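Just one protein chain is left out here, and the rest sit where they should.
Letters A, B and C mark the chains as written, and numbering starts fresh at 1 in each.
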Amino acid sequence: MNISSAALPAHDPAVDAPKPHHAIYDYDSGPPVNRGKFAIWLFLATEVMFFTGLIGTYIVLRMGAATWPDPADRLAVDITALNTFFLIVSSATMVKAVERAMLGDNPGLIKWLALTVLIGATFVGIQAYEYAVLIKDGNLPDVDIFWSTFYAMTGFHGIHVAVGVIWNLCILIAAIFRKIPQEKYMKVELAGLYWHFVDLVWVLLFTIVYLM
Amino acid sequence: MRYFFTLMLLLVPILGVWTFVEADRWQLWFPQNVSSFGGEIDGLFNLILYMVGFTFIVTELALAWFVFKFSANRPGKAVFTHGSHKLEMIWTAIPAVALLFIAFSQMETWAKVKFESNFPKGGKYTKERPIAELWASQFDWRVCYPGDDGAIGTADDLERSYEFVVPVNTDIVFHLRSRDVIHSFFVPEFRLKQDALPGHTIPVWFRAEKEGIYDLVCAELCGWGHYKMSGRMTVVSQAEFDKRMADIKAEWFSNGKEQGQ
Amino acid sequence: MSQATTHAANSPHLEPGEGEAGTVRAHHDHHELGFLRKWIFSVDHKVIGMQFLFSGLVFLALGGLMAMAIRYQLAWPWRPMPGLAWMFPATGGAISPEFYTMLFTMHGTIMIFFVMIPLLTGAFGNFLIPLMIGAPDMAFPKLNMFGYWAMVPAFFFILLGFFVEGGHAAGGWTSYPPLSTIESAAPGSLTGQTCWLLGLTWVGVSSMMGAVNYVTTIVKMRAPGLTMMRLPLTIWGLLITSLLQLFALPVLTAAGILQLLDRTLNTGFFTPTNLQVNNITPDSFLYGADAVGAAAGGQPLLWQHLFWFYSHPAVYILVLPAMGFTSDILAVHARKPIFGYKPMVYSMSAIAGLGFIVWGHHMFTSGMNPALGMTFMVSTVMIALPSAIKVFNWLGTLWGGRIHLRTPMLFACAFVSMFIIGGLSGIWMAATPVDIYIHDTYIVVAHFHYVVFAGSLFAIFAAAYHWFPKMFGRVMNETVGKVHFVGSFIFTNMTFYMMHQVGVAGLMRRTADPYAYDVYQHLQPINEFITISAFCMFAWQIFFVVNFFHSMFWGKRVGRNPWNAASLEWDAPSPPGHGNFDRQLEVYRGAYEFSSPDVAEDFIPQTRKL
Partner (left out) sequence: MAHGKDMGYSIGRIFITLFVLTSVEVAWGMFLREPRWLLWSGLIICALWKGLLILLYFMHMRFEKMIVWSLILPTPLLVAIVLCANMPDTAFNDQRDHQVGYLIDQTGEVVNGLDPDHPAKGRGKPHGHASELEAPAAGH
């Protein structure tokens, strides 16, 4: 063989052996954004694409339908409108919670976060009630394409809300038992970003599914 | 060793080109073409073949040559360069032109075959009055000719399974439909393929220029029996076609409609 | 740059993401980890990479075995497979048509979702990203661990499918409805398809977690001085791949969930009304026939659009990291800087960007609006342009080099050689009128095996040989490696090149017995030739398997930097310990300063200050 088998640099145990104890050299490069925030926005971008799949399906199917029932005839717009208000209120309380966390005001954080969790849970509860009534009336997802799309979209949004409630609840528990120090406010802010996103999706869904 | 590896890399373009040259001899080339636009499609295939074939030979030879030349044991260091702006421009611009040429050269034929606005007009068969409806289902083909009234979906329709008879040298338009899952109408000799989409009626046209019997192949996976979902495309003269239609009609009405169902 | 290079041993313990710029922090819990913490529930990116690597290899063997069964059937249809009568008692060892459809469906699914994506991004992505950017670990080590653990339900469901009634999914890896949604349409559509969908959803979850982590790590955790334009191309490939996954994959997840609803709740997103399967209207379509009916009235093309919106970018997910590996390996072993580094980065980005608007080329004959087909053709043809730039730059990198023909280099050259073949046949298919004829023929099969098998898998082999010393502190045996290369290269070409020819002759893919048609009968000898080549290729991989495992324990020990490469991973010990580096790195240049006349050696590590 020719140069392809040229001698490789020799192994030197003194230099090359793995060292069990390393210091962690952690350097923060790139744009001045918190890593967590950066990651959560990436995640929200994937969520946008996920709901694009669902809402896009709804839009093209609806445009391709001969007729589309007036949602007001089939859905209880009034209590859902109330639910929409709830979600907006909970977004506002979430902002307050983040603000308190930034200021290092743990009791304030607990108060506002608890309120957020409560209102969020109410939203889920009302949606569950809405589903129960609809299902009792025989309006199952397999009845027609209106119901199929309705359940697919509101169902996945509902799951997102439930996840948000659980996430907030975890932070709430941490705040109660361990106290979230000021410099860790980012924990709250990340949950907040997700929570507002879920609210934002609902704003669009409510308009498209219930009002249009 | 470098001789050996260079030879291996060289064999790729050499044997690669050789198989394409010899393919026809081994019957590994297109089946005969009998449709009016098939020649154009073959031509476009060959046009791309020559263009990419040229690129293939040049790049593969360059690769083999570089590996050979520059793996030689020689003194000194490798050439120290980070690239060349001018070269980048050249090898961006030339392929760009070539690729745009390829893309635009395809459009006319595509429009001719698939655009509904380009379907043959004024002939015997049109989009509105097709020669037949071709139904695909797991795992067979059925043809539904209109009866005397020339319209499909009426009581005097004639149904026939497996064989689709059409007259030669005539612009044929038919409707492709599916009863269950997606299938695909494919006649290699016609260079024509179109999926049969359930819930859709897709108009398809062709013009067969040679009499004969051709295999009708299902080209989209449609279940376990996909491989045997064959049909037969029979192209006959106009006189023969009229006779066949009369036969089909006689058979259809003497056997009772149920049998064809 | 002003960052602390001193050992700030007493700095408070911070969680990742909260370190201020230039923080150096020390770990105090240096106790030995138990087996479980170290190998199973590890948060160390190197161990997680290994987990992906080994599960990927196991699935590679499984997918490869399925390919062998496929080839057997295509050469000698319905002939009992020797020694396998116990597996298929009903047929005496022969492959039934139902089983054949299941075979290629699962072969495609496993190879793409359980082999290539986990190997490229999961294994090499995990292992290389922190090392090549000089970071101690991923930005979110726990998330990284969950990324692998999300694969566990995926493994479970995809394997479960083989044992359910009716067998595994059999609608092709593309799973077009209504074949995949109507239970009576195919045996695999009973329960197998549901397992398939669940498995894919979990792969999606895993990829999403991984991708968020990779992008954050690459953007936020580069060593001081390592600007984006100094990153190795492997990292660029992985970064762009991750972005593709983030933006494309959720659409497939949504579509998969809709198909799951179609199957389980009888919705009808993808099923038009009034179908008659097996000549009867399926029960579930009839009003009142059973408790749950079916809301048909959907659109089958919708699935195809949503599926390909992901799965076309997915094929670039399969190739961009491979292109990155190839670039690195070519430069190192040719001792030359990458020719045109910036054009390489831009062309990868262009491939990814264009990759989002070409998916319709899989649907030219599907009944898609032909005007759409026209626009998709133009964008598809144009995607060859950035690929061309890459090919020419690889050739430019080789030109004037001092090439060491070691095994990784040979595989990398083979990648270039065979990616060209696969890419060029893509142009035929991109041309709409030509695709009318060649769609779903073996030309397509030849095309994508040239890019995914001869391309990406060869790049994975190259990467395995190249980074093996970093993973295990030992090199793989050179001679056996070369033997592995020679056989693989020859048999791969013998197997897949001839598929072009049978494709031009019109042979269709996904047919259990092509010779049921007269037009294809003369193709049997050539198919036998392909099959025998494929068997040889499969058998030849024994050289890789033995070499791999033998070298892991008994290979020749090497130092930190056996190839004299310049990028950061070679600065760490081999194998790197917890936290990767034993000093604070500082980066002064790009990763490809080979043969510079400024120094005596033929390379300047990124970290050396001149």
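Structure notes:
The criterion applied here is as follows: contacts are C-beta pairs under 8 Å (C-beta built on N, C-alpha and C of every residue); 3 or more make two chains touch, one makes a residue touch a chain.
Note that the structure is a prediction, hence the values are computed from the model and not measured.
By the touch rule given at the top, the unshown chain touches A, B, C in the complete complex. Here one chain is not drawn; of C:M368, C:L395 or C:V502, the residue touching it is C:M368.
Although one chain is not drawn, its touching partners on chain A can still be listed: residues 30-34, 37-38, 41-42, 44-45, 48-49, 52-53, 56, 59-70, 72-77, 81, 84-85, 88-89, 91-92, 94-96, 98-99, 102-103, 133-134, 136-139, 143-147, 183, 185, 192-193, 196-197, 199-200, 203-204, 206-208, 210-212. Contacts to the hidden chain, counted on chain B, fall at residues 177, 197, 199-203. For chain C, the residues in touch with the chain missing from this view are 247, 251, 272-274, 281, 285-289, 293, 295-299, 301-302, 305-306, 309, 356-357, 360, 367-369, 371-372.
The definition used in the following text is that only the chains that are shown with their structure count from here on.
Centre-to-centre, using mean CA coordinates, chain A is 29 Å away from chain C.
For this pair, chain A with chain B, the centres built from the Cα atoms lie 47 Å apart. Looking at chain A, one finds that residues 3-4 touch two or more other chains. Multi-chain contact residues of chain C (touching two or more other chains): 299, 402, 404-405. Interface of chain A with chain C (complex): residues 3-6, 8-12, 15-31, 33-36, 38-39, 42-43, 45-47, 49-54, 57, 60-61, 64-65, 140-145, 147-149, 151-152, 156, 183-184, 186.
Interface residues of chain C, counted against chain B in their complex, comprise 96-98, 100-101, 170-172, 176, 178-179, 182, 185-187, 272-279, 299-301, 334-343, 365-367, 370-371, 373-374, 377-378, 381-382, 384-385, 388-389, 391-393, 395-396, 398-405, 410, 413-414, 416-418, 420-421, 424-425, 427-428, 431-434, 436-441, 482, 486, 489-490, 493, 497-498, 500-502, 504-506, 508, 510-514, 516-519, 522-523, 526, 592, 594-597, 602.
Contact residues of chain C toward chain A in the complex are 3, 7, 9, 16-27, 30, 134-137, 139-140, 208, 211-213, 215-216, 219-224, 226, 246-255, 257-258, 261, 265-269, 292-295, 297-299, 302, 306, 402, 404-406, 409, 473, 475, 478, 556-564, 573-585.
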